[in-house]
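A single protein chain has been omitted; all remaining protein chains appear in their positions.
By written order: A, B and C. Residues from 1 in each chain.
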Amino acid sequence: MAVQKVDMSVDLGFFRLTNPVLTASGTFGYGIEMMPFVELKKLGGVVTKGLYFEPREGNPPPRLVEVTAGLLNAIGLPGIGVKAFIRDILPRLREEKATVIVNVCGETVEEYVKVVRCLDEAEGIAFYELNISCPNVEEEGRCPALNPQATYSVVSRVKKAAQRPIVTKLSPNVTDIALIARAAEEAGSDALSLVNTFLGLAVNVETRRPKLANVYGGLSGPAIKPLALRLVYQTVQAVNIPVIGLGGIVTGYDALEFLSVGARAVQIGTANFFDPQATLRIIQEMEEFCREHNISRIEDFIGSFRI
Amino acid sequence: MAVQKVDMSVDLGFFRLTNPVLTASGTFGYGIEMMPFVELKKLGGVVTKGLYFEPREGNPPPRLVEVTAGLLNAIGLPGIGVKAFIRDILPRLREEKATVIVNVCGETVEEYVKVVRCLDEAEGIAFYELNISCPNVEEEGRCPALNPQATYSVVSRVKKAAQRPIVTKLSPNVTDIALIARAAEEAGSDALSLVNTFLGLAVNVETRRPKLANVYGGLSGPAIKPLALRLVYQTVQAVNIPVIGLGGIVTGYDALEFLSVGARAVQIGTANFFDPQATLRIIQEMEEFCREHNISRIEDFIGSFRI
Amino acid sequence: MEREVCLVQAKILEKYKWGQYILFYLFAPEISKLAKPGQFVMIRVSEQFIPLLRRPFSLMSVDPSEGRIAIFFQIVGRGTSRLSQYSPGESLSLIGPLGQGYSLSVLKPGDKVILVGGGRGIAPLFFLAQQLKEKKIRVMIFYGGKSAQDLPLKSLIEEELGVEELVLATEDGSLGEKGLVTEVLERKEIWPRIERVYVCGPEAMMRKIARMIEVWGVPGEFSLETYMGCGLGICWSCVRRIKKANSWSWVKICEEGPVFPGEVIKWEED
Partner (left out) sequence: MEREVCLVQAKILEKYKWGQYILFYLFAPEISKLAKPGQFVMIRVSEQFIPLLRRPFSLMSVDPSEGRIAIFFQIVGRGTSRLSQYSPGESLSLIGPLGQGYSLSVLKPGDKVILVGGGRGIAPLFFLAQQLKEKKIRVMIFYGGKSAQDLPLKSLIEEELGVEELVLATEDGSLGEKGLVTEVLERKEIWPRIERVYVCGPEAMMRKIARMIEVWGVPGEFSLETYMGCGLGICWSCVRRIKKANSWSWVKICEEGPVFPGEVIKWEED
C-alpha cells in the first residue's frame, strides 16, 4: 500500500514549484556553472547570485574562511550586473528549462527598482528574491533587513515597480524576526525567505588580524541550522504569506525539518560547495521519506509540526 | 631569550583574576562536582549554575539535544536555591580556595535583589554575574536582555542593592548588542559577560515534534564561536567597562581569539561536558602560546587585534 | 560527594563483533579497581566535534587483577557507529566509574535472585552476575531480544558466569523460548522463591516487570537510561521523575542513578 509516486510540487500562491528545493543565492553561481552536475530543470528553482545594476568587483580576498561546521564569507556581492545577466546567462537558463529566480540587490532603493525594471523586460524569470541584507543601502552601512521601517520602505517601493512576484529575503541578525517579517508582508511582499547569513568574526591569533579582509563575515552551513529553523518557525507564525526556509540544510531530513515548521520550500546553500549534487540528493531523500511514510503529497507534510 | 614564566593574571578593575579562564554558568555545576578533575583554585574563577532564591525543578526532559558541533539546551534553570547554596556548597568552595562567582537569576526584579542581598551576607564570593536572560522576568516570557530599557532597569536595581561588583551577562539574540551593553554600563554594571546561548529549535521529523520538551532551546558549543566573537568585539568597542567573552571556546587558541578582540577574561561552557579538564588545558595552551611568542604578561595580548 | 572518578586513556585490548553488537575489552586499571556493577563510563567517540558529547556505557565486565574492563554496546546512531570503528591498539578517553550501582550488600550467600536483561541491557547484569557469583548468590538470568542475533552474549554467559539458570527468550522464537522476555518470566512461577530482581532493558520491558514484582512483593532494581549530556552531574539534562520524600522530583540519573528501586521510579508511558 506504500505510496508509489509522491507529488513533490508546492504552491506558493503566485507560483507552483515542481518541487520545494531551490538553490540559495550566491552558492550556485548563475546556475550554468553547475550544469555538469545538475540538470537544472529538475530543481524547484535556481536562485541566482545577487545582481546589482552594474558589474561589481566584490571584496578583496580572503573572502571565505572555514569555521567549525560552517563558513564565514565576505564575498562582497561581485557579479556581472543585470544587463550581462540578461544577455549572456538568461537565454541559456531558459534553454535548460530552469525555473529562474533572480536575487536582486541595490546600493540604494533606486538601484533595486532599476534592477527590477530591467529584469521585468526580460522573459524567462519566475519571480524575484529581494536581498535586503545588502550593506550600504542605508547610512552607516547597516542593511534595511535589520529595521522594520527600512524593510517596509524598500519592499514597498520595489513591489510597486515590479511586474513579477517578490520574495523578500530576511536577515537573521535581529531581536524580533516577526516585526521585520510583518513589515515586509505589509509592504506587499508575496513571500519571505530566510535566513541570510549570521554576522560573525574569526581572528588569526598569530597575526592578530581578521581572517577575512572585510573583518566581519556571514556564517552559513550546518552550524546555523537550529538557529535558522527557529527563525523560520517564528516567521511562519507571524505572517500569512508563504515562507521559504534555509540555513544549514544538507540532507533531506534537514529540509523536512523546515517544511514541518511550515516553510513551503527550502533553499540549499553551502552544501553545494562540498556536494554539487546536494540539491538533487535532497529532493530524492525527501521523496524517499514520503514514500516510507505514506505521504502522497509533500504539501501534506508542510506545517505538520506540533508542539 | 624566551619567556620562562608568563604572568597570566588579569585585572578587571574591581577584581584581579589569577588567570583569565572562568567556567561558564550551568556547565560546571556548583564547582564541587568537578573536583575529581580540576583543582578549583587553579581556575580564574568558578561561575556557579544560575541561582534563584528558592529551589527550582527546571523543565521536563528532554532538556538537551546534540546538534552539529553544538548543543541545544532548555534545562530551565533547576537548582538548589540560594540558601542551600550558602549552607552546603559555599563552605566547600572556600575550603578549596576557589574564586567564586555566583550567577544570579530571578523571576522578578525583586527576586534578583533578594538573591543578591542574601548572598551579600555570605563570605567567600568574589562578585556576581547577573543572568538577565532568565525567562519570565518581563511579561510574555521575554527576558530583559533583549531590551535596553529592561536591561537598564534590572541592572540598576540590583546594582544599588548589591555590595559586591556585578557582571551583567548579555544575550546574543539582539539586533544591536552595543545598545544593550551601553544600557547595562549606564545602569552601573561593573563588567559585562557574553554570550549566553542563541535561541534555536530542532525537530524530530519522524514524530514532527520538537526534540526538546520546552520546544525552543539555547545553542552553545563550537558552532557559535564566530558569532560570539563578533558580539564580544562589538561590545568591547561600545563600552568602557571590562568584557568577559565566551561562546564555543574549546582550545587555548579559541580563548586567545576572544582576548585579542579585547575580552579581559573568558568562560568555558560546553567544552566541560566532553572534556572535564578543558579549563586547565586551555590555561596551559594559552600560557604555551605566550611563551612561544615571548609574551610575558597575558594582559599585553588583550586587545591586540588590528583590522 | 568527593567521588573517586578517573579520566583515562584506555587502550582497546580485544574487540568482538556480532552484527550490530560490539564488545570491547579495555585496559583501565584505575577504573577496574573502583567499579561496582550498575556503574557506567562516559566515552569520547570522536576527537572532532561530531558527535560532540561523550556517550554513556555500562561496565559489562571488570577484572581488577588484570586491570581490564569491558563494555558491550549496540550500534544505534552516530556515536555508537563511530565507536564501533575503533580497533584493538587504539585508545579511548573514558571517564568513570560513574553513578550508583546495584545494591548487593542486602544479599547473603544462598539467596536466589533474578537478572532480567533485554538486548544491550544485558551489559550491567553481566558484571553484576560476576560479583554475585563471588558472593555465592544463586543467579537466574533472563536474557531476551527480538531474535537470536540479539543474544550474542549467550555463550559468554554460559562459559563465564556459572549461573544457576539461563533462560533465553526471543520474540521470533529463533532461540530459547518464544515471546517477550516478560511473557516468559510471567510463565515461570518463580516469584515466591526470589529475594531480589535486577533489571536493565527497554523502558516498556522494565515497566512491565516493575508492575509484576509489585504484585509479588519482590524488591527490584532497575537501571534507567536517559539522554546524558555529561554524566558528571553538571548539565542537569539526565533527569527522570523519582520519588523523594513522597513527592516526585526531577532527579539526575547520572548522579543518583542509573539504578533505582522500582518503587521510586515514575515510568514513561509509550
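In the analysis below, a contact is a pair of C-beta atoms (placed from the backbone, for glycine too) under 8 Å apart; a residue touches a chain by one contact, two chains touch by 3 or more.
Everything numeric in this text was worked out from a predicted model, so none of it was measured.
Colleague: Using the touch definition from the header, name the shown chains in contact with the chain that isn't displayed.
Modeller: Touch partners of the hidden chain, whole complex considered, are A, B, C.
Colleague: Which one, A:Leu22, A:Ala69 or A:Leu130, makes contact with the chain that was left out?
Modeller: Of all options in A:Leu22, A:Ala69 or A:Leu130, contact with the hidden chain holds for A:Ala69.
Colleague: Considering the complete complex, identify which of A:Asn103, A:Asn131, A:Thr235 or A:Thr270 is in touch with the unshown chain.
Modeller: In the complete complex, the chain left out is touched by residue A:Thr270.
Colleague: Who touches the missing chain here, C:Tyr21, C:Phe49, C:Phe73 or C:Phe222?
Modeller: C:Phe49
Colleague: Applying the definition given at the start, please give the residues of chain A touching the unseen chain.
Modeller: Against the missing chain, chain A presents residues 26-29, 32-37, 49, 57-58, 60-66, 68-71, 73, 75, 78, 221-222, 250, 270, 272-277.
Colleague: For review purposes, identify every residue of chain C that touches the missing chain, sorted by number.
Modeller: Residues touching the hidden chain, for chain C, are 48-50.
Colleague: Taking the full complex into account, what residues of chain B touch the chain not shown?
Modeller: With respect to the unshown chain, the touching residues of chain B are 68-69.
Following the convention adopted for this analysis, only the chains that are shown with their structure count from here on.
Colleague: Which chains share more C-beta contacts than any other pair?
Modeller: A-B
Colleague: What chain is the most remote from chain C, judged by the mean position of CA atoms in each chain?
Modeller: Checked the centroid distances; the maximum from chain C is A.
Colleague: By Cα centroids, which chain is closest to the centre of the whole protein?
Modeller: Centroid comparison flags B as closest.
Colleague: Hey, how far is the Cα centre of chain A from the one of chain C, in Å?
Modeller: Whole-Å distance between the two chain centres: 48.
Colleague: What whole-Å value do you get for the distance between chain B and chain C if each is reduced to the mean of its CA atoms?
Modeller: Chain B and chain C have C-alpha centres separated by 36 Å.
Colleague: Quick check on chain A: which residues sit in contact with 2+ other chains?
Modeller: 68-69
Colleague: Where in chain C do residues touch at least two different other chains?
Modeller: If we look for residues of chain C contacting two or more partner chains, we find 49-50.
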